[in-house]
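== subunit A ==
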Amino acid sequence: MPPELLRMIIAAVLVVSFVFLNAMVLGYMERKVSAHIQRRPGLMEVGPHGVLQLIIDGLKLIGKQLVVPEGSNKFLFRLAPLLSFAPCVLPFVVIPFSRKLQIVSMDVSLIFILAMTSINVVAILVAGWASNNKYSLFGTFRSVAQAVSYEIPMLLSLLSIILMTSTFSLQGIIAAQKYYWFILVQPLAFIIYFISGLAETNRAPFDLPEAESELTAGFHTEYSGMGFSFFFLAEYANMFTVCSIATILFLGGWKGIPLPLGDFTGIVWFMLKVYGLLFVMIWARWTYPRVRFDQLMSFCWKYLIPFALANLLITAVVVKLI
Partner candidate 1 sequence: MAYGTFTEVFFYLFVTLIIFGALVAVSSPILMKAVMGLAMAMFGVAGLYLYLNSPFLALMQILIYVGAVCIMIVFGIMVGYTPKELAAYAVGPKNTVLALIASLLTIGVLQFGILKTVWVQASGAGAGDYSLAHLGETLMVRYGLAFELISVVLLIAIVGAVAITWNGKRGGLSK
Partner candidate 2 sequence: MISGNLHTYLIVAVFLLGLGLYGMMQHRSLIGMLISIELILNGAGLNFMAFNRFLAPDPTTGQIFTLFIMGLAAAEAAIAVSLIFAVYRKYKTSDPEQISDLRG
């Protein structure tokens, strides 16, 4: 077996198992953190302090029957979870976890991750349309409009960083943060990117498409069992990707104080930073009320995009003239 093929197989297995592991850890973290914010103990039943709960949840979801609705397009209905899972897993191939821990290093890694984010929108459309359900369709419209609108301030705020580093490759961006992290010079871009990231992954306070009290569950209403768990995994993988891009571009990636672990200090610092940002995401969920859809749209188009454009303009002037 040629070494390249072996390397690719190992990488694929690692990536998929990392996605599942991340979903378990993040799911547990979310439920525990939400519980403590709401002053209750949270998961305590299964295993010590509920650490085995997510494994049991996964087994339960595997065992459920996948019900296909009556008038829907059966092929597209079954395809939609896979279509949503694939572009959420692929960014893990280019994310640098440490100095040498990167599966593929491309010259255009950042654009690759952004392209995968925009494929996610197509998957949501297919899922919503193939469900043959009015509420799914409403949830789909809102989710797609939100995702497409908030892609713009996301791209603009990332462009401000790219103007400073003049490379799209993620290792190059980390290497350009030799003396200071970019969050110190671009705090506005970080805030805009973080807010857009919250909206892109349908997290609160922008989780109107998944609002349980209004739309049952949005575009994944009709999915049960493995179908639902694929959307669940995709959402957590998406959250991890958004936070890791924020870490790489603004917080210095895997760079940190050298620990006595050799080359593995990079991955320790990277995971600490990413899970710190994920903790902030979960914290934001229980701090702010849900925004209404027109407030969401006006916030994006009337506030975030002008601020992002102004930031880009100021960055361009400062980089080129100073």
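Everything below uses one rule, namely that contacts are C-beta pairs under 8 Å (C-beta built on N, C-alpha and C of every residue); 3 or more make two chains touch, one makes a residue touch a chain; residues count from 1.
These made the cut because all candidates are chains of the complex that A comes from, given by their letters.
Bear in mind that the values here come from a model prediction, so they are computed numbers and not experimental data.
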Of the listed candidates 1 or 2, the one touching subunit A in this complex: 1
Sites on subunit A touched by candidate 1 in the complex: 5, 73, 76, 106-108, 111-112, 114-115, 118-119, 121-122, 125-126, 129, 137, 141, 144, 148, 151, 166, 168
